[in-house]
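Shown here: the complex without one of its protein chains, the others still in place.
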Amino acid sequence: MKQETIDRIRKFTEDRDWDQFHSPENIAKSIVIEAAELLECFQWDGENFDKQHVQEELADVIVYIQNMLDKLGLDVDEIVNAKMTQNETKYPVEKAKGSAAKYDQL
Amino acid sequence: MKQETIDRIRKFTEDRDWDQFHSPENIAKSIVIEAAELLECFQWDGENFDKQHVQEELADVIVYIQNMLDKLGLDVDEIVNAKMTQNETKYPVEKAKGSAAKYDQL
Amino acid sequence: MKQETIDRIRKFTEDRDWDQFHSPENIAKSIVIEAAELLECFQWDGENFDKQHVQEELADVIVYIQNMLDKLGLDVDEIVNAKMTQNETKYPVEKAKGSAAKYDQL
Partner (left out) sequence: MKQETIDRIRKFTEDRDWDQFHSPENIAKSIVIEAAELLECFQWDGENFDKQHVQEELADVIVYIQNMLDKLGLDVDEIVNAKMTQNETKYPVEKAKGSAAKYDQL
């Protein structure tokens, strides 16, 4: 995400004085709530979905994720790279290729 | 997120030939599942949480969000800015300031 | 659910002195967390699932629902019948038959 998009999200929260509601716990609840609204786009039909609606719900999840990164002072590249290192170990290419099995089933 | 982090996520999927499992519906399910694991960090105590664990679960959500953006060919700045424009209209500063009420309750 | 099953759930909580953790909010988080574990049984393949695993995750959701009913002093038949009356109005047979559309799209 570009810095100006991140800044817009931050300003939105600041202008409304909403930081007081943004405890990590409340943001975690919000991420699940919005993720479930995203899933609702696929509730009865996984194939034919309203892409515009999907984009909006996906954006809602992304905004709360940015709120969480801000609240906890996290660097997105740092935490994602740390997790990718774990994932690469848990799912070695030679075992995981073409398989949807969970790492403890590989 | 930096381009090289995004590329690492894409290569991870490609190397394992996992694109076949990444239907938008399956990714939407995965986002909720990981978001709920993030919430689990706050299940019984919203105050005292394991920050390391939070970072890992948050990273999992972010990775699936990148998968969804890739799958649908979406530009993150475009969809977030479009949603922020909506949010700014739904939550005007003068009404929403300091209030956690939903837009239809303002 | 039979009274003896309900009593077993209650005794389990009592014996462990867990009522202190069972705020309605914490139980609501727990219901989502377990519901997402249920969904995980269908994460990459909606057709071929492990029925034994589904049963276990479904049971976990049911136990937390009983905890919520107990915590709020709710009668399951009363709240379900009240909601069914609403649903029957929102989804009239002649409009909803054979359609998965949401009530506001009918």
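Some notes on this structure:
For reference, chains read A, B and C in written order, and residue numbers begin at 1 within each chain.
Just so we're on the same page, contacts are C-beta pairs under 8 Å (C-beta built on N, C-alpha and C of every residue); 3 or more make two chains touch, one makes a residue touch a chain.
Note that the structure is predicted; figures quoted are calculated from it, not measured.
The chain not shown here touches chain B at positions 29, 32, 36, 43-46, 100. In the full complex, the hidden chain is touched by chain C at residues 1-2, 5, 8-9, 12, 15-18, 20-21, 23-26, 28-29, 31-32, 35-36, 38-39, 41-42, 46-47, 49, 51, 54-56, 58-63, 65, 68-69, 72, 74, 76-77, 79-84, 86-88, 91, 93, 96-100. One chain of the complex is left out; on chain A, the residues touching it are 21, 26, 29-30, 32-33, 35-37, 39-40, 42-44.
The rule is short, and it goes like this: only the chains that are shown with their structure count from here on.
To fit its Cα atoms onto chain C, chain A must turn through 180 degrees, a value rounded to the nearest 5. Taking each chain's centre as the average of its CA atoms, chain A and chain B sit 2 Å apart. Separating the CA-averaged centres of chain B and chain C is a span of 25 Å.
Shared interface positions of chain A, defined as residues touching 2 or more other chains, are 29, 32, 36, 46, 100.
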